[in-house]
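Here the complex is missing one protein chain, while the rest keep their positions.
In this document, chain identifiers A and B correspond to the written order of the chains, with residue numbering beginning at 1 in each.
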Amino acid sequence: MQDRKPLYLMTPALAWLTAFMVIPCLLILALAFFRRGLYGGIEYTFTLENLALVFDPLYAGIFLKSAWIAGLAALIAVIIGYAAAFAIAAAPSRQQPILLFFAVLPFWSNYLVRTYAWIVLLNREGLITGLARWLGYDAELPRLLYTEGAVVVGLVYNYLPFVILACYAPLSRLNPEIAEASRDLGASGWTTFRRVVLPMTAPGIATGFVFVFVLSIGNFVTPALLGGGQFQMIGNLVYAQFLTANDWPFGAALSMILIAIMMGLLTLQTFATERASGAKREGS
Amino acid sequence: MASLANPRLMLVILAAVFAFLYVPISVLVALSFNEGGLPTAWTGFSTKWYGELLRNGDIMSAAFNTLVVALVSTALATLFGSLLAVGVEIRRRKGRFLETIIFAPMIIPDIVLAIALLSFFSLLNVTMGLHTVILSHVVFNLAFVCSVVRARLKTFDWSIVEASTDLGASMPVTLFRIVLPVMLPAIIAGALLAFTLSVDEFIIAFFTAGAGRDSITLPMQIFAMIRFGVTPEINALATIVMAVSVVALTLSQRLNRGGLPGQ
Partner (left out) sequence: MTQPLLSLRNVEKHFGTVRAVDGFSLDIQENEFFALLGASGSGKTTLLRMLAGFETLTGGEILLDGKDISQVPPNRRPVNLMFQSYALFPHMSIAQNIAYGLEMEKCSKSEIKRRVGEMLEIIQLSHLAGRKPDQLSGGQRQRVALGRALIKRPRLLLLDEPLGALDKKLRGDMQLELKRLQHEIGITFIIVTHDQEEALVMADRVAILKDGKLLQCATPRDIYEHPNSRYSADFIGVMNFLPATLRQGQVIAANGQPVAAQLPEGLSEGNDVVVAIRPERLQVAAYRGGGGPRGRVLATAYHGLDLQLHLQTNLSSEPITVRLTAQEAEQTALSEGDEVELGWNAKDTRVFAA
């Protein structure tokens, strides 16, 4: 009974996922190898041009820029997020779920609205400018909105809750006696943190970093809203291929790259996790 | 952890992080009640911008569309996702392939799924509109419902299912009379989560809604409005949208006792 029956329970969902996820994803995988038609359609002849185009120096700038912004956002998010997760894990255990709930709550509210909140703060007539005037700073402020910095802040702001969550998980599982044992063996607080706590919680950091990086590099909303279209990320490039340039095969190839980056990082992360758990075994 | 932490430093970190998380949205909420509507000067409390929203036909029709999309996709996703969860957890053997398929909708970047669905629908010559948005939203919604329900099923006492069979119930009767009532809080929690995800979802809707003005959802409308700058109306709209999420998620968390998904 345990192995036959569940099939009919799973069929509707699996059929749905197959029809509207697996097949469409395989489809763009295939699209990436077709030629672009003369008037924007698709010509069904095999080609590697699209993939080659991805590595064209023309786009190298966009790739580097995307990677730089995504990497910076991921790094900042991980530093802040880890500190926050550590502080939550250090709080009295009764308060931890509440703190965590409020740290994560913004994550589940509308992404556009959260991004918009920064437009309100950063724009030329915005709150920060107002605050500066009110404090008596009359000189012209540098432009805040529509800058690289604004995009990074927006990405960090949006994905921070996720990082807190990812870092909190291993921190909360950490047996406090391990840290105490290290102190007992003569290590200072900082050494204990660096040699014991950090390695054991590295998988959470890695998860946080990978997800912020991947979600940022494929983002087109934040660069459009907070970057004001000043520069493009891979996400914007994909967007453009499908909605303006009408070069679907190239857009498909670009999104394959996104997936490849994600898979690559996730594999690395799994590898790192295994090493960390290996370290844990040695330590115990 | 407590033994390593300097309590005062921890407090400073928490205060700073929560300020960072909550000041921007709080400012937004406060401004939505500002009579004058300008961010730089408080001219008095008023709800007039909310009234403006009600008179804005575009916003109201987008809101209606979003409600339709969210309700229908949540209903379908809740049904399929819950059945899937039960089906997966009833099995003793866990398939890696199956796990990947179920997990994928939650981690695939939205833009990839969005263009994949766009290509899929156009190649099939499907006219796009709200119905295609619904079809697409069910994909990730069912994955989230499934994950919430599965988390609850981990602590589910399967012997009551066998007890029900033993007492003469067929599998469908057991599902309906035993599994469903016991799992209901988790299923509702999953549904509430799916509902907020669907209400808030922008990218996939943007790509799969087609070109028609009558299939614009609320996030699409908000995106269009934000690009033209800050208006008091958006502040009010943003506040409402956030309130819906917060209420739904708090309820969901209450029902689930296990916290937000992933928590």
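Some points to look at:
Criterion: a contact is a pair of C-beta atoms (placed from the backbone, for glycine too) under 8 Å apart; a residue touches a chain by one contact, two chains touch by 3 or more.
Quantities reported herein were computed from a predicted structural model and do not represent experimental measurements.
The chain not shown here is touched by just one of B:61, B:165 or B:250, and that residue is B:165. The hidden chain makes contact, of the residues B:54, B:173 or B:243, with B:173.
By the touch rule set out above, chain B reaches the unshown chain at residues 157, 159-160, 162-170, 173, 177-178, 181-182.
Keep this in mind: only the chains that are shown with their structure count from here on.
Mean C-alpha positions place chain A and chain B at a centre distance of 18 Å. Across the complex, chain B meets chain A through its residues 1-5, 7, 10-11, 13-14, 17-18, 20-22, 24-25, 27-28, 31, 38-40, 79-81, 83-84, 86-88, 90-93, 101-102, 104-105, 107-113, 115-120, 123, 135-136, 138-139, 142-143, 146, 165, 171, 193, 196-197, 199-200, 202-203, 207, 219, 222-223, 226-227, 229-230, 234-235, 238, 241-242, 245-246, 249, 253, 259-260, 262-263.
Considering their complex, residues 1-3, 5-10, 12-14, 16-17, 20-25, 27-28, 31, 80, 83-84, 86-91, 97, 99-106, 108-121, 123, 125-127, 129-130, 133, 157, 160-161, 164-165, 171, 174, 176, 179-180, 183, 189, 192-193, 197, 211, 214-215, 218-221, 224-225, 235, 238-239, 242-243, 248, 251-252, 255, 258-259, 262 of chain A touch chain B.
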